[in-house]
Structures are given as structure tokens and as C-alpha cells.
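Heads up, one of the protein chains got dropped from this complex, but the rest are sitting where they should.
Chain IDs A and B follow the sequence of writing; residue 1 opens each chain.
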Amino acid sequence: MTMISLDAVSKWYGTFKVLDACTTAIERGEVVVICGPSGSGKSTLIKCINALEPFQQGTIRVDGVSVGDPNTDLARLRARVGMVFQHFELFPHLSVLDNLNLAQVRVLGRSRDAASERSLALLQRVGLRDQATKFPAQLSGGQQQRVAIARALSMDPIAMLFDEPTSALDPEMIVEVLDVMSTLAQEGMTMLCVTHEMGFARRVANRVIFMDHGAIVEDVTKDAFFDDPTARSVRAQTFLSKILQH
Amino acid sequence: MNWQIFLETMPEGDAAWWEMLASGLGWTLACAACAWVIALAAGTGIGIARTGASRAAARAAIIYVELFRNIPLIVQFFLWYFVLPELCAPLKRWVIEADPSVVQFLAATSCLGLFTSARIAEQVRAGIESLGRGQRQAARAMGLSEAQCYRHVLLPVTFRVIMPPLTSELMNLVKNTAVAYSIGLAELFFRTREMGEITFRYFEAFAAATLAYMVIALAANRAMRFIERRIAVPGVAGTARSAH
Partner (left out) sequence: MNGLDLEVITRALPWLAQGLQYTVQLTCVAALGGIALGTILALARLSSHPVVAGVAAGYVNLMRSVPLLLVIFWFYFLVPLGLQWVTGAGSPPRVGAERSAYVTFILFEAAYFCEIVRAGIVSVGAGQQSAARALGLDRIQVLVHVILPQAFRNMLPVLLTQAIILFQDVSLVSLLNVTDFVGAAGKIAQRDGRVVEMYLFVALVYLVLCSAASALVRRWQRTHSIGRHPETAR
């Protein structure tokens, strides 16, 4: 069953085309990694999926609901799609626990106690239950990103979007975040990840999408992408050779 | 120098000069307090409009800020007190019958409140913009509405970030109450001049007023610092971005 589908999605900033007729579909339980050079439109694409960025052409459907339809309740849609940002974007004035509770209480209408119970369980899962009363600034980058993942999970999302979740982290912290993401994938979460972590892609992804200049250039299985490079486009080969060099 | 003058009784009436100045101080504080409430409420609203999704509201907010920032305060006082009643007949009828000090007080608080609100709006806007788009997107990504996003995420951080400039706006407001002298409000500066003109003890009167304004400024500063410390949160103190 298709969870997220994109059909000929195009987007312009003024006259500059940032997304060029992007078409793909993500099945339930699938883990898809999007990679490509910087400025290729990866982040813009996944921000279009939960309508953080508007797009001008094409359709995006999440669980059958059209994102571009003006009648769609975007808040409700966003509440069902978890998102993790490059710079964590935890709310600095709220404790870790309150970061997780806020939307559960305000959007899902959970009681504070029910929300806290769910939040603590999720913090337990990402190994940070004992940090619940701290403020974000008191945690390391890796811890903050794990809290951000827990915060997204607290809404019981049907899919998760990751926007370069490890690129603002020091190397030793990348692993702890990728571990959390791998576990999530094994549990069957539908995931769309913009990332340069090719090791993660190789281990966890089902499919790899390669983007360049706003267009989806490659959309193939993980094995095809990594093990059969000669069948890939020149641009993807160049990109891969650069990123896998070290 | 004759510091005894403050204990002497005024020529008419039975109050001593120090009591006269104290009553002026009372008007100054009342005027500043009421104007501060207006300024915070209006300034926050305008600051939100300036950064919100509606383009029309943002444009209206820009015009509001430019209007109140680019006309001298004393001219704004004249507009509120002398011009506005002339342009609005029912208001004029009320002004003629009302107690003049009430009219002066209302004109002064409205004038100072809106004048200060334009400055606060700019601080609120700058504060919200300093948070970057990420916080807004993170809040929206979790399904919070725009109003909820401001109420629970953007404003709580913004107000912590802008506490220092808000403190100086409050101190400016207190000082600006002296301009209400121009429409005859019997605030501290008005009473100080009055005392000088009647007793010719200008030096003593001005020294007392200077001291009083310095004490209020200091007290306002301390009060804001106290609030700033009470609401402080790790990583947010004008340094919100450095946490990343």
C-alpha cells in the first residue's frame, strides 16, 4: 500500500526551478534514502511532503490525502507525519519532557499525564529517560537529535521524514543517532531520509533516490544503486565516487 | 542652596512642596504603568502581524511602526490632545465636559502607549526573526496551528531573548512621560517646573527631579533584571542560536 506518492511535483523560487517534475512513491514500511549534491532540492522535496514548503505543480498524497488541496487540514496532516530537522529545532524554553508533551497536549488533545507517560516511554527508547527534566541546551548534539526523534514519534506518526539528521553532528555522535534510526526502520516505520550517510543507506534502506538540479535522476533499489554502479547515470557515479572516496 | 524649601508650604493650599512633587511622581508612575500595558499588548500584536503569514497584515504593521516612529513624540502629544478632538465631534463634546486632568492622563497614556508599542513591535519582530525559520517549521511540522506556534513556541523564546532591549524601552518610557508636560499633565516634570517658577529655587527643584528619575530608572532596571533572571532558561538569553 502506498504511503506517500509524488506525481510530477515542480516548485519555483521566482523563476528558478528548485523541483523539476519529481515523481515517486513510498510504500508502507519502506525506508528510502534521498541523496545528491547540495542544492539539488532534497530538503525542499521532503519539506513539500508535509507542506512546510508550498509547490506550484503536481500532486503529493500522504496516506491518500492530497497535500496541495486547499481543503486539507494541514495541521492534522503534519501531526501524522513526523519530521526531524538538521538543526534539531528543539524548543529551547521547554524541558525535554515538555518538548515531547507540547504537541501531544495541544494538537492530539491528550491529557498531560497520558502525554508524559508516552513521552517517558519514548525517551526510554532513545536512551534519554534520565534527561527528561533538562533543557535542550544542556544536552549534547547527539542527545538533542535523539530527543527530536522521540518528539516526532510522540505524535504516533504514520511516516517519518528526516532532513539531514546527522550533518550538524560531530562524528562520534552520528552513530548514536543512526542507531536509533536503524531500530526504527527495523520496527517497520515508513521512513524518508535525506542523508549523506551511505553506510546507513546500505544497511537500512530499501531504495535510494538520487537527485540533481531539482530532478529525481535515480530511483532504484539499494542493491542496484550500490552494487551496479556502471548502470547508473554519470552524475550519480560522480557523486558516489566523491562521497565514497574516504 | 536651600534644601529646607521642600518642607515649606506652597503659597496656595496647605501642601508642602515635597508633597507636590510626590503627587507629580505618582502621575508619572501611573502614566508609565498604563502606557506600558498598552505598549506591550499592542507591540506584541503588531510584531506578530509583522512576521505572520498574512502579507496584508505585515504591510499594515510596517505602516503602523513607521507612523509612530517617524513623528516626534511632542507632535504626537499635540495630535492626541489638540487635534484628535477637533476631528471627532463626540470626543470633543466629552473633552469639554470631562475633568481636564482625566483627559490629559488618557491622552498621555494613549500617546506614550502607542509610541512605545511601535518600538516594542520592532523588538518583537527582531526577536522572532532571530529564532530563524527552523523553530517555526518544527512547530508546524508537529501540527501546531500558527496561533499555537506563536503562543507556545515563538513568543516564549522571543520575550526571553528581548528582555534587555525591553528593559531600555521601559526606561525610555518613564523618561518620555516628562513630555506630557507639554499638554499640561501634572506629572513630576510639570511639578518641578512649577516649583521652580514660583519659588525661584530651580536648582533644588531640578536636583530633586533628577534624583527621582534616576531612582525610577534604576528601579525599573532592577525589576526587569529580576524578571529576566526568574524566567531565564539554559541556552536562551540572547544566545539562543549558540546552542546549536
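In this section, a contact is a pair of C-beta atoms (placed from the backbone, for glycine too) under 8 Å apart; a residue touches a chain by one contact, two chains touch by 3 or more.
Note that this is a predicted model, so its numbers are computed, not measured.
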{"item": "Contact set of the excluded chain (shown chains only)", "value": "B"}
{"item": "Candidate in contact with the missing chain, chosen from B:W3, B:W94 or B:F203", "value": "B:F203"}
{"item": "Absent-chain contact - pick from B:F105, B:F159 or B:F189", "value": "B:F189"}
{"item": "Residue of B:A41, B:I71 or B:V102 touching the missing chain in the full complex", "value": "B:I71"}
{"item": "Contacts of chain B with the absent chain, listed as residue ranges", "value": "66-67, 69-76, 78-79, 82-83, 86-87, 89, 171, 175-179, 181-182, 189, 192-193, 202-203, 206, 209-210, 213-214, 217-218"}
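Here, only the chains that are shown with their structure count from here on.
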{"item": "Intercentroid distance (Cα basis), chain B paired with chain A, Å", "value": "46"}
{"item": "Contact set on chain A toward chain B in their complex", "value": "47, 50, 52, 74-83, 85, 87-94, 102-103, 106-108, 134-138, 141, 151-152, 155, 168"}
{"item": "Contact set on chain B toward chain A in their complex", "value": "134-135, 137-145, 148, 152-153, 156-157, 160, 233-236, 240, 243-244"}
